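Of the protein chains in this complex, one is absent; all others appear in place.
Chain lettering (A and B) follows the sequence in which the chains are written, and residue indices restart at 1 in each chain.
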Amino acid sequence: MSSAHVDHTHGTLPHEPEKATHEGRNKILGFWLFLGGESVLFGTLFATFLALRNQTNEGPTAHELFNMGMTAAATFILLTSSLTSVFAIQAMHRHKLKQLVAWLGITVVLGLGFLGLEIYEFAEYVHKEHFGMTTSAFSSSFYTLVGFHGAHVLFGILWISLLIAQLFKKGLTVVTAPKIYVSAIYWHFIDVVWVFIFTVVYLLGKVG
Amino acid sequence: MAHAHSVKHHKGLMDWLTTVDHKKIAILYLVAGGLFFGIGGIEAMLIRIQLWKPLNNFVSAQTFNELITMHGTTMIFLGVMPIIFALMNAVLPLQLGARDVAFPFLNALGFWTFFFGGLLLNLSWIMGGAPDAGWTAYTPLASKAFSPTHGVDFYTIGIQIAGLGTLIGGINFLATVITMRAPGMSFMRMPMFTWASFITSAIILFAFPAITVGLVLLSFDRLLGANFFEVAAGGNPILWQHIFWIFGHPEVYILILPAFGIISDVIPTFARKRLFGYSSMVFATILIAFLGFMVWAHHMFTIGMGPVANALFSISTMLIAVPTGIKIFNWLFTMWGGQIRFTTANLFASAFVPTFVMGGVTGVMLASAPADYQFHDTYFVVAHFHYVIVGGLVLGLFSGLFYWWPKMFGRLLNETLGKWTFWTFVIGFQLTFFIQHFLGLMGMQRRIFTYLPNQDFDTMNLVSTIGALLMAVGVIIFFVNIVITMSKPKGVANDPWEDGRTLEWTIPSPPPEYNFKQIPLVRGLDAYWKEKQAGNTEMTPSEPVGSIHMPSASILPFVMSVGLFIAGLGFMFSRDEFSNSFLAGIFNNYVVVIIGLLITFICMLLRSVFDDHGWHIEPEELEEEGVKA
């Protein structure tokens, strides 16, 4: 913003290119704040789910429904994708564009895998178990909570894919770096949310 | 032209649709907020006309329920909140010594989503009926079975979109305060209005997502057949109330804290004395915000939560009286020993203090659950929250508008007309609402479209209606004042009140696009006052004159919001039966929703792909303008 602003767009990149500019730092801060709001959003969804999870209205219960094998696989995939996005950021800090793109690409593929499993799971429930949005209060809160998370994953996949395209076109600069960094924070966030979903929805549903 | 810009400068309407300048966005918020405030005001007048005598049939029962719902919803979400945002936008960056907010693009996006959300909600009047379940939209009354028109859908989706705008605005102001403070402007040197805006934004960030979820659940129930609040399928209508009030009570503080901030800036200016107990004011504001999140269930004392919960929420609510009391006495002792000048701004600020205290004490009375069993859902409550919102917030907003109008528009509002507004509005207000306390205690429940004669309600309701008309007169005089003022040429000094204490009074009125030619160096609380006391006429700059980087204007925020608007409408009508097969095709297959969302997402894509390098104002240009000025 100020006249002292150094133009890093062309030239050497600092170690943490995402924090090189005022705009970049603002973006990261703003995004953390946004995640604060997202936490409340998911918190409210979790509270709703906990309030309604035993209201099955003669439809399937959590215990009858959940297939822990598939869910565990999905969890494993998503957790791994969080790790790959860490590798991506490390590559970015080393200014290795190719590695960065590769790790981001793996993250996207893993995200797609997770999403595929989730869609398959939902389709199973709807067609085989007759467990739809309108079945019971439990089903409504299940689909809304898990679906909201799934929509977040989908958005993340599209977003990171777009960023990969931008990296090809623009390279790693102080403009693209904050975007990558912020998308990585986002990806970790939806990962953490999934850990809660896995515990509160699936494990508790199977056990409790 | 000393320097050729590569950037396009829009003129006229296009300028307003594409602006990312916080000062222009402030004016947009003000105009839109004023418009909705007018609509909400007309609704209020119709309500009062219906109630001026027993068994009146000026409007039908159904229309009345739509009027009260829309009056509450419009005033809170679309009337006063945007005017708060107008003042925040106009003043906060200036008080921080910043050239703009942290995210100018998001700022514009926040405005346009708010605007299109509000537009969508108000379209309900001409598209099959407004929402009719009260602004609280309690289920099951708000469910499809008992509210079969699209009214409540307009409510859920309209507020959803408008709320998104508010959330964006909140994040933006938080980041602005954290990162954009001028050198030397530590947190404990920030003006109280900035502090209040900062805390308000934090409350917005943590409260609005809750209502977002609530509205999603309600719209899923209504439009997708989900069962969150359907008792027959295991849902729980009380859950809605909890979600609503977990948002709803903090919302009260979202409304009142900015007013506290305004008063805390206006009173010291016109008393020529620094704010008494600045640090305790800051502390009290934070404490109020914190406590505001743990008192929501005091709106639900009669729902049958049991004595333990009722007792706990009684106590936590009463505790809010303590930090609020601190503020009241700090304001009084700011004036103590001062040299008070009663301009219109200060009249409103001064009237705020006792009026707000009256709303506050009834609040403590309401906090006592066993007494609340009688107060709840009566005109006593109506009187209480109007004392807080109108007697508190609206008086504060009037004060702020009169105070900062010259800074925003370069013209002083007419003081004589201003004083007319003040007296008609305040007297009208007391007439309207003081008596309503007694109506409630005497057995008049709220939200009734009529009442039987011989209940001792008649005279008091008549008085209340007369008072409301007087308030309307005050508001009309204010609009006349604006029209007269705006027809006059600009030309007020940097510091038209002569006793300005904060940074906004160090720069021209209205400020240039870049606000500060050189970012000032802040050397204490009330930075400008401090310099004046030291014999300086202006701030010490913290940087040499240099090229100033400005963000580019963009139409994307506007188009994105249009996309959300279209998607919202599409979602709302997705389950309707259409006689026209084309309409049925595009609505029932979610084509409209998809088109709307595509518009929004394509805009996001464009924003991401095309880097906004902004443009620069070069030092020569600054000099040129300096000569002109």
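We adopt the following convention: a residue touches a chain if its C-beta (ideal position, glycine included) is under 8 Å from a C-beta of that chain, and two chains touch if they have at least 3 such contacts.
One rule holds for everything that comes next: contacts and distances are computed from a predicted model.
For the chain of the complex excluded from view, the name given in UniProt is "Cytochrome c oxidase subunit 2" [choices: "Cytochrome c oxidase subunit 2", "NADH-quinone oxidoreductase subunit H", "Branched-chain amino acid ABC transporter permease" or "Extracellular solute-binding protein"]. Among the chains on display, the ones the left-out chain touches in the entire complex are B. Screening B:Phe290, B:Trp423, B:Phe438 or B:Phe601 for touch with the missing chain picks out B:Phe438.
The chain omitted from view is touched by exactly one of B:Lys273, B:His386, B:Lys407 or B:Lys517, namely B:Lys273.
Only one residue from B:Leu17, B:Leu123 or B:Val231 touches the chain missing from this view: B:Val231. When the whole complex is considered, the residue among B:Ser350, B:Asn414 or B:Asn461 that touches the unshown chain is B:Ser350. Touch with the hidden chain on the side of chain B covers residues 60-62, 65, 133-134, 138, 140-141, 146, 231, 236-238, 271-274, 276-280, 302-304, 306-307, 310-311, 314-315, 318-319, 321-322, 325-326, 328-330, 332-333, 335-342, 350, 353-354, 357-358, 361-362, 364-365, 367-374, 376-378, 438, 441-443, 445-452, 455-456, 499, 533.
Criterion: only the chains that are shown with their structure count from here on.
Inter-chain spacing, taken between the CA centroids of chain A and chain B, is 33 Å. Residues 1-5, 22, 25-26, 29-30, 33-34, 36-38, 40-41, 44-45, 47-48, 51-52, 55-57, 133-141, 143-144, 162-163, 166, 170, 175, 179 of chain A touch chain B in their complex. Taken together, the chain B residues at the contact with chain A in this complex read 99-100, 102-103, 106, 167, 171-172, 174-175, 178-179, 205-210, 212-214, 216-217, 220-221, 224-228, 230, 232-236, 239, 243, 246, 519, 543-544, 546-549, 605, 608-609, 611.
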